[in-house]
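One structure, as structure tokens, below. Some questions next.
Left out: one protein chain. Kept in place: all the others.
And now, chain A:
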Amino acid sequence: MKIQTEQFGEVELAKDRVITFDKGIPGFEEVKDYVLIPADAEGESPFFFLQSVEQVEVSFFLVDPFTFFKDYDIKLEEQMVERLQLEEPTDAIVLTTVTVKGDISSATTNLKAPLVINNKKQRGMQIVLNNKDYQIKQALFQADNTAARQV
């Protein structure tokens, strides 16, 4: 199927790549069907786009939070596991939204409300964690990360 994307123009993707968020995503409750597109063709980048199938302007910029936050840890409540029809933990993909205001160094990611996708059943939802340590606007590039990259 052909999909219009915000970032890459028209792309051809298999129909089974469509991920359904049956409650939508907060702020976009009516938009249910998305495809997940890696930011680079080689799959080396920790960044992704979650592109709406129907509305080209609805496209989220996401990151694999574990790349930047090694201790990031989420616990899925039983209710979420059932709703996502998750059978194996390895079927779950966890991604967080990225917000940039101005310079890239100011980028933040929402560790409080990750998107969890069942990669087998193609279902997704955004969950809200109770953990108080996880911020909605967590700086993506912490001082220690920057240092590590420069080595």
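By our rule, contacts are C-beta pairs under 8 Å (C-beta built on N, C-alpha and C of every residue); 3 or more make two chains touch, one makes a residue touch a chain; residues count from 1.
Here is the rule we use: contacts and distances are computed from a predicted model.
The listed options are "NADH-ubiquinone oxidoreductase chain 4L", "Cellobiose transport system permease protein", "Cytochrome c oxidase subunit 1" or "Translational regulator CsrA", and the UniProt record of the chain not shown names that protein "Translational regulator CsrA". Within the entire complex, the positions of chain A that touch the omitted partner chain are 6-7, 23, 25-28, 39-40, 44-47, 49, 51, 57-62, 64, 67, 79, 82-83, 97-101, 104, 110, 112-113, 126, 128, 136-137, 149.
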